[in-house]
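For this view, one protein chain was removed and the others were kept in their places.
We call the chains A, B and C, going by the order they appear; numbering starts again at 1 in every chain.
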Amino acid sequence: MAPQQTNSKPSDDAKEQPAPLVYQRAMPMSRGKLAIWLFLSTEIMFFTALIGTYIVLRFGAPEGSWPTPAQVGVMEWLGAINTFVLICSSVTIVFAYESAKSDRIRAARGWLLVTTLLAFGFLGVKGIEYASKYSHGLYPQSPRSLLHDRSDVYYLSHFSLQLKQRIAELEDQKTPTDHHDPATLETLYLIQSGMLNWTENKVGVSNDPNMKRLALESFAHQIHPLADRPDIDKYLADERADLEEQQQTIAPQFSDLESKLEAAQKQISQLSDSIAKLESNRKSKPNVNGDFPPPTEIEQKNKAQLEDAEKTAKDATESISLLKQQMNPIERRLEAQSRFNQFEDGINEHFHLKLPMVIPNGNTWANTYFMLTGFHALHVVIGIFVFLILLPLELDRKRAKVMENVGLYWHFVDIVWIFLFPMIYLF
Amino acid sequence: MNRFWSILFCLVPILGTATFVMAAWGLPPFQGAWLPKNYSVAGETIDHLFYLLNWISAVIFIGTGAVIGWVLWKYDHRRRDQASYFSHNTQLEIVWTIIPAIILIFIAFYQMNSWAETKMIRPTISQNGQTINKPPMVLVMAKRFGWEFHYAGPDGLIETQDDDYIENELVLPVGTDVVLQLETRDVIHSFFVPQLRVKQDIVPGMKQFIWFRGTDIAEMDIACTELCGWGHYTMKGRLRLVSQKDYNLWLTERRAMQTPAMDPDDPETPQVLEERLP
Amino acid sequence: MESTGNHNPKRQRTVFLTVFGFLVLLTGLSFWVANSWIMEDRMIGWAVMLGISACKAMLVIAFFMHLWWESSWKYALTIPALFMGSMLVLLLVPDIGMRTDHYPKTRERLSPQAVTVPEATGNVSSSQDRTKS
Partner (left out) sequence: MVNKVQHPELNHPKRTGHPVLRFLSTYVFATDHKIIGLQFLFSSLFWFAVGGMLAMAIRWQLAFPWSDMPIFGPTLFASEGGQIPGTFYNMLFTMHATIMIFFVIIPILSGAFGNYLIPLMIGAEDMAFPRLNMFSYWFMWPAFACMILSFTLPGFGPTSGWTAYPTLSLIAGDAQNLWILGLIFVGISSMMGSINYMTTILQMRAPGMHMFRMPMTVWAMFITAILQAFALPVLTAALFMQLSDRLLATGFFAPESIVVNNSITISGGGEPLLWQHLFWFYSHPAVYIMILPAMGMVSDILSCFARKPLFGYRPMIYSLIAIAGLGFVVWGHHMFVSGMNRILAISFMVSTMLIALPSGIKVFNWLGTLWGGRLFLTTPMLFSIGFVSMFIIGGLSGIVMAAPPVDIQIHDTYFIVAHFHYVLFGASVLGVMGAIYYWYPKMFGRKMNETMGKLHFILTFIFLNGTFFPMHFLGARGFPRRYADAYRFEEFQDLLPLNQFITLCAFLMGAAQLVFLINFFGSLIWGPKADRNPWHANTLEWSAPSPPPHGNFDFQPTVYRGPYEYSHPERSVDYWPQTEPPP
């Protein structure tokens, strides 16, 4: 039973230490290693709570509503690369420890450096992933997130806000840049009038909650489809047929009115011509008092007819503009339908619009994804700090104990990732 | 001096038991400070269990208290030169492990029926020859800081558009199994009627069912027993247990002057919580 | 730590490299499982992938963390944590993992399956046939 020296004694009073006390140990290892193992046990509980939360939230989500990796743009191969990087770093830190144990200081330092670089590589890949999530607006809900769990009025209002901003941005840029092809603005206008305003109107007018929901869901589906929705396809087809029928019924009315208007205008020009003629006739021969003779009966009749015709023309114009008002949204809607229905990947993805989208449970997915990978990345960062502290030191046999403890921690970080990889990337 | 302390410690079981007995019998100054009068069938078993557990506790309480008093009285250091030297007695250890274990396991099994009746086995009705769970009579919607009680409209179902709701007043018939569906609009609340021995937390995002059978016509308070904000103590509802006849009468009167409730199904009415407190 | 020193460093290194090889192999395997016919039944696929992960974790713990060469204290430290961890997760399952049993009507809209439209409205069929995704 050899006397044990504490690892973390202040070095300045080490000289004047009294005779160290003799202890018996329950476990055949240094205090530092025991403490690290105990610490790892607490870490197991910490990650159990986090991973357990993920597991129960995920498997408790309604059947089929958890987003697949593809829907949220998680790239499996990136995860696989990171797994590989961490496995490599696990091996290199073992080698660093072995080298330190046999007093090969340069080799130890080299292996540790490689480990540090690999850890940085891991964080780099993580950074790429996070950046892509951020640029797609895929993070827990806050004003700038684009994720919505369901298509409700909040989704609509958020969508309209974002759309207005995008339009304003593009209108400010006088000349179209290479970023956006000139048609983008047109597309946005079409989305605004043919889809957003249409749906808002429908939701506002309809009394039937089921119709409201379908309108909202089909809107969300067209923006960002997640799966085949025959019900929505049918709803859209029905709507299209309905609109076309309306268009059919409105079109003859339209031509009727136009011909009516034309006739009226013709009549007006004829009448005003004849009135003008009659008047000039009348005015050419004044009587003795210098007064003009009173208008003739024909003239008065003509005038009355003119008033009638003008009124008819005015009515017709009004009806036409009314019809146009009625017709315009239908036309825009039909245009939007024929333009946008063909995209299987949705409008958002197809035109790279970055508008809010509905992914059921997308928020819960984002919450758990960032929580798990974030806390894991935090552990990686802490590991890097420790590596950077160790790198300038002489990694000889004395420091091999420290190296071993750091290695144990790093392996634990690796093990956590070994479980996170399939759960986040492959499930 | 030891005797003084012995008496002091003896007072714990003596006064403790005495006050419990006084409270249970309603003697002054503890009148009313005990289980309130029970108005539900399941409450009788709960009360019975409460009394049983109190009896068991009293035996242990008085027993251990007496031992403490006796020890202090007897083993004063002024009257003894030497303490006895013993450090264990395996038989005794086994005895006082086994006996409490039996008592505890007995309690565990004894109360399972009551738990199952009050919280697990929902009353059933037979419909088209099948036995199905009894549908809820009222949808209790808790909110900060009040209760909405949604009664079924003419279609006889709750959670439909023709529901009719009243604030803070619940009227239920006695003598029949009443099933309530509990939901909340915002934070966690708890539906507590002391006289019915009914309590259930109402968790956002969950629907829950409670049931009971009232035994007598009465009027009682409904309290919220889960902290729900500044006005937690103001969440007061009144429950009137009336006879089936009066209940039917009341229901027809209500239907005559119906006010439509909010439709929970409408996408226009998402959950809106109150703003953060200043 | 004391016991690992008894081993020949060269043989140690081959052990580590072999373990490394297995780890890479197993990672590839789980990647393959994720994109193969096994995932047709997702539960089986998940179980297989978690099993592979457990194997990888065991390899790391046993060799890289030297537990293979340690005395029996390793059980005293690791098993209680694993036991308590699995206890926690298991006891969460009935409440959170099966929570759709208690969804109120307001929440059912999150679920694509739960939306059932009454036939009376006519123009919509129920979305039962939606693919599981």
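A few comments on the model shown:
Everything below uses one rule, namely that a residue touches a chain if its C-beta (ideal position, glycine included) is under 8 Å from a C-beta of that chain, and two chains touch if they have at least 3 such contacts.
Note that the structure is predicted; figures quoted are calculated from it, not measured.
Although it is left out of the displayed model, the omitted chain contacts the following shown chains in the full complex: A, B, C.
Residue C:Ala81 is the one among C:Leu26, C:Met49, C:Met65 or C:Ala81 that touches the chain not shown. Where subunit B meets the omitted chain, the residues involved are 1-2, 5, 8-9, 12, 15-16, 19-20, 23, 29-30, 32-36, 45-46, 49-50, 53-54, 56-57, 60-61, 64-65, 67-68, 71-72, 75-77, 80-89, 92-93, 96-97, 100-101, 104-105, 107-108, 111-112, 114-115, 118-120, 186-188, 190, 192, 194, 197-206, 208, 220-221, 223-234, 236, 270-278. Against the chain not displayed here, subunit A makes contact via residues 1, 4, 6-10, 13, 16-27, 31, 34-35, 38-39, 41-43, 45-46, 48-50, 53, 56-57, 60-61, 140-143, 145, 147, 149, 154, 157-158, 361, 363-364, 366-367, 370-371, 375. Residue-level contact of subunit C with the missing chain is found at 80-81, 84, 87-88, 91-92, 94-96, 98-99, 102, 106-107, 110.
Heads up, the rule we're going with is that only the chains that are shown with their structure count from here on.
One simple way to say how far apart two chains are is to compare their mean CA positions; for subunit B and subunit C this gives 41 Å.
Within subunit A, residues 150, 213 each touch two or more of the remaining chains. Under the contact definition stated at the top, the residues of subunit C that touch 2 or more other chains are 99, 103, 109. Across the complex, subunit B meets subunit C through its residues 159, 183, 205-208, 264-265, 267, 271. Within the complex formed with subunit A, the subunit C residues making contact are 1-2, 5, 9, 12-13, 16-17, 19-20, 23-24, 27, 30-31, 33-35, 42, 46, 49-50, 52-53, 56-57, 60-61, 64-65, 71, 73, 77-78, 80-82, 84-86, 88-89, 92-93, 96-100, 103, 108-115, 117-118, 121, 123-127, 129-133. For subunit C in complex with subunit B, the touching residues are 99, 102-107, 109.
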